[in-house]
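Below is a structure I'd like to ask you about.
The complex appears here minus one protein chain, its other protein chains still in place.
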Amino acid sequence: MIDVLYFAWVRERIGLPRERIETRAATVNDLVAELIAREDRYAAAFADTSSLRVALDQELAEFDAPLAGVREVAFFPPMTGG
Amino acid sequence: MIDVLYFAWVRERIGLPRERIETRAATVNDLVAELIAREDRYAAAFADTSSLRVALDQELAEFDAPLAGVREVAFFPPMTGG
Amino acid sequence: MRVAVQAEPFDFGAEAAAFTRDLPGAGAVVTFTGLVRDLSGDLAAMQIEHYPGMTERAIAAIAGEAMTRWSLVDCLVIHRHGDLAPGETIMMVATASAHRGDAFAAAEFLMDYLKSRAPFWKKEITTSGAEWVAAKDADEDALKRW
Partner (left out) sequence: MRVAVQAEPFDFGAEAAAFTRDLPGAGAVVTFTGLVRDLSGDLAAMQIEHYPGMTERAIAAIAGEAMTRWSLVDCLVIHRHGDLAPGETIMMVATASAHRGDAFAAAEFLMDYLKSRAPFWKKEITTSGAEWVAAKDADEDALKRW
């Protein structure tokens, strides 16, 4: 079980801020593929992962990073703070 | 007649902040030569003009600048504001 | 070093004054303040979403990096989230150092990293709709100078 969080327009497209997911995905890319296969709203959110960022346990990571031991995955657009 | 002003350690070495001088000096350098010839305290203040700055009518200038029409000459060390 | 992530407004002048008191050895203080700018003339509000937990962690890491890279006596970051009105203060950073170069460089570094590496997302609510503010390539490029 893994906590998956969505922010900004990713959250809006998927329609929820977070969910717990049962997955055996080895990498972030594998998890994204599983989500896309679920429903259109996920496919819409993950249509272009080059415009997305991912954090694993609250640290920025790459989409090919392994998920072993990770408890919290977050997907969001490029940040616009400051 | 010209007003000559001294600031910081130039003022301290010469011993006064300003004076009116009757001069026919054509340039700042000529005026400095006249002042040096007056008294030791002027010679001490102007011993090394490369460590001094000059302003003519409150605008920074060079030591070879002409004095024609100038009403106020100021001598001082490099500035240390901010 | 202090990091605050909050929905509440803060008093920039009071924070700047408080930061500047009691800075032994400091000769230079630089502050940056970000304001909600009404570009189009019809901005009703700016909504700032953030990632609770990661935000504080990311800002603390960026501020710690600034303290290490430059000779800072102290640094401060305050960043708001939630709903803000045009003209309101979004965030501020403050840096203090012996010489001005360190304080300026560290403040610019903090801003460049906060822009692109702290998990905040801005949404502009105008009379004609709502739109997420897009990240700028220039902001990502700005990181390369450090």
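For reference, chains read A, B and C in written order, and residue numbers begin at 1 within each chain.
Note that a contact is a pair of C-beta atoms (placed from the backbone, for glycine too) under 8 Å apart; a residue touches a chain by one contact, two chains touch by 3 or more.
Just so it is clear, the model here is predicted, and its values are computed rather than measured.
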Over the full complex, note down every shown chain the hidden chain is touching.
B, C
Listed residues C:29, C:84 or C:118, member touching the removed chain
C:29
Missing-chain contacts on chain C, rising order, are 11-18, 20, 23, 25-38, 89, 98, 100, 103-104, 107-108, 111
Can you list, in ascending order, the chain B residues touching the missing chain?
5, 7-9, 11, 55, 58-60, 74, 76-82
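Assume only the chains that are shown with their structure count from here on.
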Separation of mean Cα positions, chain C and chain A [Å, integer]:
26
Centre-to-centre distance between chain B and chain A (centres being mean Cα positions), rounded to whole Å:
72
Can you pull out the residues of chain C that are in contact with at least two other chains?
none
Multi-chain contact sites of chain B, meaning residues that touch two or more partners:
none
